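For this view, one protein chain was removed and the others were kept in their places.
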Amino acid sequence: MIIMEKGATQEQINDVIDEIKKHGLRVDISRGEFRTVIGLIGDESKISFANLSIMPGVKEARMVETPYKLISRDYSDLFINKDESRIVKVGDVRIGGDDPVFIAGPCAVESREQIFRIAREVKGAGAHILRGGIYKPRSSVHSFQGLGSQGEAEAREALGWLRAAGREYDMPVMTEVRGEYQTELIGEYVDILQIGARNMYDQDLLSRVGRTGKPVLFKRHFGASIEEFLSFSEYIVAEGNKDVILCERGIVPVGKGNSYTRYTLDLGAVPVVRRETYLPIIVDPSHAAGRRDLIFDMSCAAIAVGAHGLVIETHYNPKEAIVDAKQMITPGELKDVIDATNQISKITTFYRKKIN
Amino acid sequence: MIIMEKGATQEQINDVIDEIKKHGLRVDISRGEFRTVIGLIGDESKISFANLSIMPGVKEARMVETPYKLISRDYSDLFINKDESRIVKVGDVRIGGDDPVFIAGPCAVESREQIFRIAREVKGAGAHILRGGIYKPRSSVHSFQGLGSQGEAEAREALGWLRAAGREYDMPVMTEVRGEYQTELIGEYVDILQIGARNMYDQDLLSRVGRTGKPVLFKRHFGASIEEFLSFSEYIVAEGNKDVILCERGIVPVGKGNSYTRYTLDLGAVPVVRRETYLPIIVDPSHAAGRRDLIFDMSCAAIAVGAHGLVIETHYNPKEAIVDAKQMITPGELKDVIDATNQISKITTFYRKKIN
Amino acid sequence: MIIMEKGATQEQINDVIDEIKKHGLRVDISRGEFRTVIGLIGDESKISFANLSIMPGVKEARMVETPYKLISRDYSDLFINKDESRIVKVGDVRIGGDDPVFIAGPCAVESREQIFRIAREVKGAGAHILRGGIYKPRSSVHSFQGLGSQGEAEAREALGWLRAAGREYDMPVMTEVRGEYQTELIGEYVDILQIGARNMYDQDLLSRVGRTGKPVLFKRHFGASIEEFLSFSEYIVAEGNKDVILCERGIVPVGKGNSYTRYTLDLGAVPVVRRETYLPIIVDPSHAAGRRDLIFDMSCAAIAVGAHGLVIETHYNPKEAIVDAKQMITPGELKDVIDATNQISKITTFYRKKIN
Partner (left out) sequence: MIIMEKGATQEQINDVIDEIKKHGLRVDISRGEFRTVIGLIGDESKISFANLSIMPGVKEARMVETPYKLISRDYSDLFINKDESRIVKVGDVRIGGDDPVFIAGPCAVESREQIFRIAREVKGAGAHILRGGIYKPRSSVHSFQGLGSQGEAEAREALGWLRAAGREYDMPVMTEVRGEYQTELIGEYVDILQIGARNMYDQDLLSRVGRTGKPVLFKRHFGASIEEFLSFSEYIVAEGNKDVILCERGIVPVGKGNSYTRYTLDLGAVPVVRRETYLPIIVDPSHAAGRRDLIFDMSCAAIAVGAHGLVIETHYNPKEAIVDAKQMITPGELKDVIDATNQISKITTFYRKKIN
């Protein structure tokens, strides 16, 4: 990372960039009111920080010690206050501030009627963003893979319903991108691209999604450490796209015998991520629990621990859903979650500001 | 489990008990206002539920399906409401009700002055119970093992300080029992016996501690599933001791690379345990985090998810502590935790009653 | 799965296929000397096995109970003997028979000289197939990602070297496909496509690679159960490509503290896989160990447990390798591994035939 002096000229900045590119690395440029910081993308061992530090206009040149660099607090501290996160703006919604953001909708988009009715009802409950799966990742090739997997026409139709429902009820929309060849198509229709847990390690997909420039919701794999989670998110950011929303959704349970939940929600990851990086982080209690009776409790905990929002699978009649019927809650239940967590957020925000 | 009829006579009850004992099993007897329920301890396959069910005075005889039986909701529902937990009473403190209980104190008792000063300060911050380690479980035989490990005289001296500090500041006291031969000695001095995570699977120790009749704080092993955790707690209860307080303190992190916390706090275990058993459950954020800057966030989450209380390592000057210096907070920081979590508890308790 | 009668006509077979397709499912057709078996690809709950079983020419129609179907022993037992595996043929090499197959080469292809010299030396040591990475999956965007990631021209050049080295020393060649857009290009040059551990869950990539019809080496993810591993392999097979070679390469270590190896090799997976499916399975000790001094021991164990072969990273001068320098062995060390494991294989093969 190269911190330029306050009065550094554009020419000096360009010289530094040229020097870096000459060694086969790419650059990330952050411009503040007074100064510019240049981040390196690629193998830093190929370049001499000592040489860079004596170039005209350079105040300081040094390595970022964490395995992820562009997303680290260390790199961003000049522009983002340590207690705050980057605000990702999607339409009128701001993710990363004091107020929690609620993303709701069905596991899979099944019909125009279904997604419109759910959109209306989750909006009424207080949700800000509409989600709905069109390409579904599944453990078995024999399971329903979403309308999108049936062909481009079906994919466009379902994507169109989702977009229209979002517009009708004034919510940005989000869906999952499961494969590289789907990226452009989905990008035409939705506001946020989701990378599911199973694709977290798929670096070529991450790069491609990053290049769309659209906000990306990036879910942690159920077998990934926090370090891996953050390191792979940097594949998106390295494409010049810092609108990444991290999402904790549970890790594999420990030990022998029944854990009574599908996954183990790692809520300690939330404050850790808030200290390690400036990216906002939200929580998905639905996939972690895998059962609707725990959603209220785990949502309260997620907001209390400091999450910037929640993704909750919601359906007016969970039993009739094709996928994830057991874990979806109703819009009425969603309202209680939103009301309670908004109150909790006020308390914890107050104390966090007092403490820091 | 044998549910007796409302008008069953003591003689009929005794006959059922005799029949069970004849097959080499032991019994657990729960008496309500109107009826008696008899639980079986031992191998149920040795006995015929059909035969038991036709004995005079028996209303119903059936197997409890969970691997743990005496602690299951199924067995207790006749006496404890599904939304409530058993109240464990220790002096004037009630663990398991709506109000969270706070257990605080140093990792290790080091001197009379140290434990008295900490007792005074945590009481001032709002703590209800005083903790302090005298026999410390350690991964290395070369580490400090607590004053208790230095001999019986040293153990009695340290236990005496702990008891006296508790009396002076009107708090029951708790310490860990690490080995069977320590049980009686420790039982003379303290109000709650703690079983640490490393000893969770040590069934002979659990039986022995159970037989003291004293309340037991039972910590989950860091590699144990929830099912194992509950199954092993039944070794204590099988000795006729239902005053068991369960404690979640973190499981081993997942994946490769840095997790940034010592353990992964499994907060989803709290609502699961509240649905599976009537035993109260509290959370220890200190050992899970292993770093003091996360204690506030994780405590808020623990109470929000439904824990009946917290155990928090506290010291007036964490840096000078021999063990766990990095994870202890000060009494001043403890006060913020207690104040914030009491407010959160009011919100979540209100909504839980509304929902159920 | 539909087992046709011995004398079933092609018309009857076609009728069954049409009936299945009518419900939106695809089919897998296995023809033996005397009978044909039709497997279903897709959601079996949409179709009535009772109706299928009474169609003309059908002997039996029933569900395969395992989560994977087309690769299960249950489905294949009519054609492949229970003690044997499918033979995957690549050039003159046969993977899946009694004799172990050895795949060797560098982690990354770095130059024409490097890959030619390694090819010559591993051939001399007894290797059958040449491997070399051109697109490298990496945990950090800042690490060397292989020559392929530098552009198509560089990719084609490196792929050309690999192919030429294989031809020169009479070995089929294998390299990893990391992203969907690389599939066709790589397919032009190599004999076996490798799916690395990090991409195991990437179902769209698996389908695409499956459609090339080329043999696929499919590595288990380090966080995946055996069931997940087998279920995801079925995405390749569902494209009509049964030339899948499974590969165990280690799972994440358990517990706190140092495990002294990068991953934990799960050798019990080998006999399990041999009983669950007819696909051959080989072992990669290099990535599991992460240190060269354990390769001999772990290779002996892998062959002893029943693996059909080994993939071993080999370099004439491990220290100068850009990636994985610590775990590569020399061709001389490879020769000892090959000699010892060939002897072990003879013993275990003899006893396995005696026992079964």
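Per-chain numbering from 1; labels A, B and C assigned in written order.
Operating definition for what follows: a contact is a pair of C-beta atoms (placed from the backbone, for glycine too) under 8 Å apart; a residue touches a chain by one contact, two chains touch by 3 or more.
Just so it is clear, the model here is predicted, and its values are computed rather than measured.
Colleague: Looking at C:159, C:192 or C:298, which makes contact with the chain not pictured?
Modeller: Residue touching the chain left out of view: C:298.
Colleague: Which residue among B:43, B:83 or B:170 touches the omitted chain?
Modeller: Of the listed residues, the one touching the omitted chain is B:43.
Colleague: If the hidden chain were put back, which of C:223, C:318 or C:331 would touch it?
Modeller: C:223
Colleague: I need the residue numbers on subunit C that touch the omitted chain, in ascending order.
Modeller: With respect to the unshown chain, the touching residues of subunit C are 67, 221-228, 231, 251-261, 264-268, 270-272, 275-276, 288-289, 293-294, 296-298, 300-306, 333, 336, 339-340, 343-344, 347-348, 351-352, 354-355.
Colleague: If the hidden chain were put back, which residues of subunit A would touch it?
Modeller: Output for subunit A: 139, 222-223, 252, 254-257.
Colleague: Which parts of subunit B are in contact with the chain that was left out?
Modeller: Against the left-out chain, subunit B lists 40-44, 67-69, 137-144, 178-182, 198-199, 201-205, 208, 221-224, 228, 231-232, 234-235, 238, 252.
As a working rule, only the chains that are shown with their structure count from here on.
Colleague: By mean C-alpha coordinates, which chain is most distant from subunit B?
Modeller: Of all the other chains, the one whose centre lies farthest from subunit B is C.
Colleague: How many Å are there between the centre of subunit B and the centre of subunit C, using C-alpha atoms for each centre?
Modeller: Here the centre of subunit C sits 49 Å away from the centre of subunit B.
Colleague: From the mean C-alpha coordinate of subunit A to that of subunit C, what's the distance rounded to whole Å?
Modeller: Computed value for the inter-centroid distance: 33 Å.
Colleague: Could you check subunit C for residues that touch two or more other chains and list them?
Modeller: As it turns out, subunit C has residues touching two or more other chains at 139, 222-223, 252.
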